[in-house]
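Then we have subunit A:
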Amino acid sequence: MNIETIIESLVALFINRPFIEMLIKVLIFPGLMFPLLFVVFAVWFERKLLAKVHLRIGPLHVGPGPLGGIFQLIADALKLLQKEIIVPYNAHKILYNILPLAMPMISLAAMAFIPVAPFPSVGPVDYLVVFYTPYNILVVLALFAIHPFLVIGVGWASGSKYTTMGALRAAYQLLAYEVPVMLSAACVVMVTGSFDLIKIVESQANIWYILLLPIAFLVFFVSMMAELGRRPFDIPHAEQEIVYGWATEFTGVHYVCVMFAEYVNLCVASCLVTLLFLGGWLGPVLPPAAWFLIKFGIVVVFFLMGRGVYPRLRIDQLLNAGWRILIPLALIQIFIILVLAKFAPWILPVTFVGG
Partner candidate 1 sequence: MSIMRVRWGPQHPVSGQWAFWLDVDGDIVVNMEPDIGYTHRGIEKVAENRTYIQNVPVVERTSVFDAGNIVFGYVQAVEELMGIEIPERAKYIRTIVGEMSRIVSHLYGLGLLAIAVGFETMLMWFINDRELFLDLFEMLTGARITYSFFIPGGVLHDLPQGFYDEAMRRLDYFERRLKDYWKMFFLNRTFITRTRGVGVLKREDAIRLGVVGPNLRASGVEADVRKDEPYAAYDQIDFIIPTEKEGDAYARGGVRFHELEQSVSIIRQALKKIPDGKIRVKVPITPTPPKGEAYSRVETARGEIGYYIISDGSNRPYRVKISAPSFRNLLAMPFLSRNVPMADIPTIYLSLDLIPLDVDR
Partner candidate 2 sequence: MIKVEEEVVETLKQTFTEYVVEAKVQREKRVTVVVKRERLVEIARFLRDNLQFDHIASVSGVDYPEKNEFMVVYHVWSIPKKVLVALKTSVPRDNPHLSSLISVWEGVNYFERETWEMFGIIFDGHPNLSRFLLPEDWDRGFPFRKDFKLRTKPE
């Protein structure tokens, strides 16, 4: 066993196609780097966009020229990391310290199941996806559904009244949006006949589902907004009512984790909307990844705009909207699909089982 064989075996282990591919997937495109850069851009873009809506300028002096304020998030994050960590006297010390760290991990885990573009590779599929399973939409939605429980956990573990209220509001909100999300995703799955996001995208080659299933798109978008806690539905941390909701007590590092998790969630949700309804990477001329990013960007802007143009709803109004409007709408969409499958099956991309 000389040094050359060791190097050779190391080279064989690391410098091979599957490994490098995996490295790219995990660290760069759909994996770690993409959400990180996304968060930096999204926060900057959100603040600038809001400032434009507010007739302000927004962060200006950190960063060069037209990109003024681009380093604002870096300054904020570095500052927050320097801050003293205060664990409140009433808090459950272990949960208070662990759960905020678990949040970004779970959000990032969801990113691993999202295919973003075709890419000839050695893996099980020829797509840019970290971990492929034919049931990936189920996995992503399930990982999404874990998030509220973490929120309830940290809200309770902080041991403050406002955090408890925020956590309870998050629990209520869960009741309002979780069912419509599942039902509207089910519409897409029914039409496609598959739980695979790749198949879902490819079945949109002729017509995007936003045109075929407009009601399902609306329901999915609105309930995703509620799931993310964007403005009309940011009830769990309504700052005018309960200070900052479940995140009130977090200092420094904890808050960085929580905020990061929220923006990664935004990233995952935008990916989902793009894949399910906007035809993912499909599109002429440009490379597929570019198409994906363009559509993705548009969806993100729509998610962010909510904060500029809507007041906040009340929790009972959200529950009303969820149960009285969104769920019936989703059911109507399912009914329409069934009718189409019976009388005009040629519209649907896949021969429907019941048709």
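How were these candidates chosen? In short, all candidates are chains of the complex that A comes from, given by their letters.
Convention: a contact is a pair of C-beta atoms (placed from the backbone, for glycine too) under 8 Å apart; a residue touches a chain by one contact, two chains touch by 3 or more; residues count from 1.
All values derive from a computational prediction rather than experimental measurement.
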Selected neighbour of subunit A [touch, this complex] from 1 or 2: 1
Residues of subunit A touching candidate 1 in the complex: 50, 53-56, 161-162, 165, 168-169, 231-232, 234-235, 238-243, 307-317
